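Removed: one protein chain of the complex. Kept in place: all other protein chains.
Chain naming follows the written order as A, B and C, and within any one chain the residues start at number 1.
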């Protein structure tokens, strides 16, 4: 922990809070029937994206998942353009053509949320290959869930990354569920990080609700990757607060477990730490919260006031010219 | 080794020799332009199929590969029907519709050679599920190569087999090459058996040219599977004597390595053992060889004298009635 | 007869077959206690202990294992959560399930059903809204079913499970909640029989799945304008009831084919090709296809509406033939 400065922790706090408030708002809007499509919320897992992306620049790539809002915000996505995309507006990241599961911005190094579980894994490997080929010192990070680590893409992607010694970091967000399937029913091991052995790459399991731990671990893996030392696998144990998607009550979760994990909320944990270390007072934190709430509200206003895409150019952008 | 009797060793010898002589003949016929299609020979790997299938009955299933002749013979396939299939004759196992890469006989528990690398893995899992579901005490064995263990099917199949605790044995024939690709270039680990860790199942690496070792190891795994103790992974280190398919000179192989492995020929090894243990004299072995050569020659004659399939029923058997 | 939703009818079809035959089982992601992403298998987990199995997220293994289980004597009914995920397991379907019998010289049977929902209109975007049935129809050795009503859903499910071949049973998300009369108990509709959902004399509209309802609605409108359309619901795409289509065209001499899939190489083209080849002399006008646009499915509801076929487009197509 020693390495993490006050400024960094406060930055982490802001990012995590932005994600949380974005998700809270999305939940509210979805419940009110104001968002089309499917929405999968990242609440509870904010420390992972935040801790990992803290060591990335816009030249680095990430691939995200169906549960992508957190990754995108942590990688620099603007909440107004994201919210506009959830509203299917033309001012959204995808001009209203993608929606929650496809938000992307190649300029920010975001190669997309993805509606296909496990699809980001080979894509991240390809981006990492581009980094290596172009010798541009950049890396790629692939976020995916515990259940996604059962897909064939996981296996092929990690093996190829290892054989080619690519600058890619595989970050498994183990929230213990693939929809209703408890990890113990979808794999026969406790730590996904053990799967690194199959590829001869480093694998480690950490507390995914401790942003500083995530930051430190990811920083090391990223710097090894930048130095040409190849890929690694980081498993972050975490928990999703909501159901799988909005509309799923999550009845398959053990009630007590849910309560315990809510106590381990990464944002609460960080607030405590900030206070214990005397990095921030309650009032300051409150101020941050208000400021971020303001941004989220502004994002909603922006989204609401934005026009829908014109049906006239529905055919545009299927092919690049 | 102590468990293996004289009779068993002599049986192994016969089976291995049948495979070898079948392959030698196929090589000769192919070189003479008398066999259509692709032919991938099993020569050098005979101990694997033989040692494994020795503990199987007709009720047990196997899935095979493009390099399937050895598995089929070891599982009870008749050389005349196999040879007829290589000749594309109606008396062949597939009535001339399948060829070398698709020889199958469901009644013998042979779910087919396969032209798609890694495709047999989930199929074997399904057959093992049937065994479990029907409580029929049977098991399934999945043969595949070192390079096939890089396919996504490997990952998904082993994970599912483990989660469902199925009676299936995954037998990796590590001949160190996937066509021209040396194992060190297609994966970053030395022992494929390490991949068992990813699924929480037993994994072991053995000398695949020692038929007794293969037999003992497989027997244990098979009996564990029959008892409901779940799947395992056995890696057999071996070597293919020829190129990848007939026509490939195998120039990517190290000459010295090739020579060393030829000295480790599983049939030579077994002959020595039989003599050292005083289980058989040279004359007896010679007799066996002649007898088997006679069977192979008869198989060729059978195939040559068999009719081609009639073009009239080309449409039959696409759908079951 | 009992009123049921399409989803309930599918379930009832599976239930009756599971009662009849102990070798029928269900496997897929979240199909167990959770009852399936769209609730289609709800309750079966408790009703049939040990016969409704949850799987990891491993479509390749799901379809691949079904091939092995079927060849080894069972009758798997596997669920792929969205048809859009079939790209992950096409090999298992097209090189294994479909070809096993033929390649093995007729000495194998692969009785398996892949159930999967297709279709748009839910703002579910490009990877959760597709109609790719044409791919399956291009694979000899499998059958492809797309029921449009609760009763058909039940009767075709029974037939699919009893069939000794791999069957793609394609549901439509828009129809799951649709309610209708469904025969109770055993009820089997033979595969390969189209159904005339509305008789007519002026033009034939061929459709399947959700589009049958769009075609029927269009037909009602057209009737008011004096055009009497016959709506042929294919129900089964492979095997195809060619006779039914050709007979209808023989009567109407005009054909519109409605297909929710993207236009190029959709199954509508196959229908048009068959009719121009085998029924050229019956035709008094071009065959018009009403299909989705050749683009990925857009997220925004208005864009998606432009993308999809609909009543208005069908009516315009029909009128263009007169």
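Please note the rule applied: a residue touches a chain if its C-beta (ideal position, glycine included) is under 8 Å from a C-beta of that chain, and two chains touch if they have at least 3 such contacts.
On a predicted model such as this, the values are computed, not experimentally measured, just so you know.
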Chains in view touching the one left out: A, B, C
Touching the absent chain when the full complex is considered, from C:33, C:107 or C:138: C:138
Touching the absent chain when the full complex is considered, from A:18, A:65 or A:131: A:131
Omitted-chain contact residue, chosen from A:15, A:63, A:149 or A:306: A:63
Contact residue for the chain not shown (choose from B:117, B:172 or B:274): B:117
Per the touch definition above, residue among A:42, A:143 or A:164 touching the missing chain: A:164
Missing-chain contacts mapped onto subunit A: 61, 63, 92-98, 102, 104-107, 111-112, 114-116, 119, 121-131, 133-134, 140, 152-153, 156-157, 159-160, 163-164, 316-321
For subunit B, residues in touch with the removed chain: 36-38, 88-89, 94, 96-99, 101-102, 114-118, 147-148, 150-152, 178-181, 185-187, 252, 308-309, 311, 314-315, 318
Contact footprint on subunit C, counting only the chain that is left out: 84-88, 90-95, 98-99, 102-103, 125-127, 132, 134-135, 137-141, 238, 240, 261-262, 264-270, 272-278, 280-281, 283, 285-289, 293-296, 298
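Rule of thumb we're sticking to: only the chains that are shown with their structure count from here on.
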Chain at maximum distance from subunit C, centres defined as averaged CA atoms: B
Centre distance in Å when subunit A and subunit C are each reduced to the mean of their C-alpha atoms: 36
CA centroid of subunit A to CA centroid of subunit B, Å: 45
Subunit C, residues touching no fewer than two other chains: 56, 58, 60
Touching two or more other chains - residue numbers and ranges from subunit A: 150-152, 185-187
